[in-house]
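This is the structure I want to talk about, given as structure tokens.
For this depiction, one protein chain was excluded, whereas all remaining protein chains were kept in their positions.
Think of it as A and B in the order they're written, each chain with its own count starting at 1.
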Amino acid sequence: MALLPENLSFSRKVLPIIAIGALVLAVIFIAMGLPDREQSEPEKEPPRAIGELANGARVAGSGIVEPSSELIEVGTALSGLVTDLMVQPGQFVEKGQPLFTVDTRAIRARAAETQAAITEARAALGEARASMNEAEAAIAEARTAEQTAARQLALYRGVDDPAAVSRSEVIRAEGEAASARDRRRLAETRLQQARARVDQANARIQSAQSQAGTTRTELSRATVRAPIAGEILAVNIRPGEFLSNQGGGNSAPFITMGETRPLHIRVDIDEEQAGRLAMGQPATVSPRGAADNQVKASFVRAEPQVVPKRQLTNTASERVDVRVLQIIYALPAEARDAFRVGQQVDAFIPATDGAQGSSGE
Amino acid sequence: MSQQVAITTRGVTRDFQSGSQTITVLHGIDTEIRAGELTYVVGESGSGKTTLISIMCGILWPTKGEVTVFGTDIYDLDDTALVDFRLENIGFIFQQYNLIPSIDAASNAAVPLIAQGMDRHEAREKARGMLEKLNIGDQADKLPNQLSGGQQQRVAIARALVHEPRLVVCDEPTAALDANSGRRVMDLLREVAVAEDRACIIVTHDNRVFDLADRILVLEDGLITHDGKEMPDDH
Partner (left out) sequence: MLWIAIRMLTGDKQKFYGLVFGIAFSTLLITQQLTIFINLIERGASAVYSEPTADVWVMDPVSRTPDVNFPMPATALDKVRGVPGVEWAVPHLRAGASVRTSDGDLEGVSIVGVDDATLIGLPKRLIEGDISVLSQPDSVIIDDVGAGKLFENGADPIGARLELNDQRAVIRGIADAIPTFTSQVTLYTKYSQALNYVPGTRNRMTFVIANAADGITHEELASRIEEQTGLRARTREEFAQDGIDFIIENTGIPLNFGITVALGFIVGVAIVGLTFSLFIRDNIKQFGALKAIGVTNAKIRKMVTVQAGLVGLIGYGLGILATVAFIWGFSGNPDFKGFYIPWQIPLISCAAVFVILGLTGWLSLRTVLKTEPAAVFR
């Protein structure tokens, strides 16, 4: 130290320099190490209210796209195998257009049977009529013979000369008259019988004919037709499948269709918020996941009944503690491409400037 | 000789509290110290000589009385002014030298100059000159513990004289030295410390060096019992 009085002293020069260096280093380290807590914008656009709704009173709800006719799940009146399927999903159909048919062979067999019964009854009728005619002829012949015998007997009775007419002659004539009477009576009985047979045959014909009508009706029921004009949305049957009309429980509907011109949106609004809603105002809606694709949908109606919220929960177990008012909006025709039936949408609806709505302003 | 009066004391009394007792160490000292003289203050331990010299050089307040140093009533000054007065006018040589162990001889000797605010390097140069005058210029860059007792004493003397004070106060300068060294130091002091306008007070009871004094004050129980060129015979 005596030799190097001030040139280099560890404790007086080096240490302070180290200390100051350490402080600089620490400042840099601390500045670099500060955690990144910057906020950032989301990468994908979340649904947001735009225009005057952005800062105005509004009600938000989530909804689902549905046909304006609501969903029609087409069923069948007859059970049986599907023999013919005439439509595809996405196809537009007219009212009454056949959709599919079920197996008709059994019905057709029954129809043939009925036809045979009619023919047989008709034959029986002819037969009965013939025997009726026969009986009538016999009656006529017997009457004639009776009259002849009666006249002869009267002739004999008018001859006073007993010798002129032998007693035997008279007895023979009396016998003939009686025999003719008997024959007539017999023929009359036969005629009545034939008449009954005709009536019976007529009844059989009528019964068989009405059966034939039933079979024809059934045959037409085997072909299921579109109840309204609309779009086929889903087809869950294939030719050869057996359809039961005994209520398939949880099975999918055979054919789902509905009028998709225009599409409707059913928006769920929390019952607590329902009072603030401005009824009749158009809603701003956007499909899930495409929030920048916003469309104005016009008001159609509000469902009169408040129902438990069922849809859009994304989970199998339903939540039933929340009740929602359902409001129907119609999508404009040009937005048809962006929306599909069953798709979830986010909706913003103007609110009446209620006491709550403006409280934050 | 009609020298200038350096210090005048008037009725200087000093009491010390020792428990509930009050011990009076000085009983009204009236004396004058003249410049250009080497004045010895001699006395037994407890005679009050250290107290007297402390009061004379402005580091101990008297209980009563006044002290005038070169015309200044030093106990009339406020604290800071008194400290500054000491720094400008008084040089101290302590019995144990009280050198600062971590700075070299030149720096130690330069302390009064540095305290006065002089630049450190300039002060060291001046101190180096003083050390050369005291014949230890070659030791200027050594630390005190690298020096012998005598050399340390010289550094202490250099420190006392470097700022050319008008009063030099010296406490037992020879106590730690053998007879020869002690004599040499006293010679040296006579040579460098005593000047026309400078007073030099030495507290000692070293009878080997009494012959070098210009004046000897003997203190006994707080009173000056002898004032003269020679020591009284009974000592």
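The rule we apply is simple: a contact is a pair of C-beta atoms (placed from the backbone, for glycine too) under 8 Å apart; a residue touches a chain by one contact, two chains touch by 3 or more.
Quick caveat: nothing in here was measured; it's all calculated off a predicted structure.
Undergrad: Of A:Tyr156, A:Phe254 or A:Phe348, which sits in contact with the chain we cannot see?
TA: A:Phe348
Undergrad: Which candidate, A:Ile18, A:Leu155, A:Ile171 or A:Ala196, sits in contact with the chain we can't see?
TA: Once the missing chain is taken into account, the touching residue is A:Ile18.
Undergrad: Hey, which of A:Glu94, A:Glu272 or A:Glu303 is the one touching the hidden chain?
TA: Residue touching the chain left out of view: A:Glu272.
Undergrad: Please give every residue of chain A in contact with the chain that is not shown.
TA: Residues in contact with the chain left out: 9, 11-12, 15-16, 18-23, 25-26, 29-31, 33-49, 54-62, 268-270, 272-273, 276, 288-289, 291, 309, 312-315, 317, 319, 321-322, 324, 346, 348, 351, 356-361.
Undergrad: Name every residue on chain B in touch with the hidden partner chain.
TA: 50-51, 53-54, 57, 59-60, 79-80, 83-88, 90, 92, 94-96, 98-103, 107, 111-112, 114-115, 120, 159, 171, 203
The definition used in the following text is that only the chains that are shown with their structure count from here on.
Undergrad: What is the distance, in whole Å, between the centres of chain A and chain B, each centre taken as the mean of its C-alpha atoms?
TA: Measuring from centre to centre gives 128 Å for this pair.
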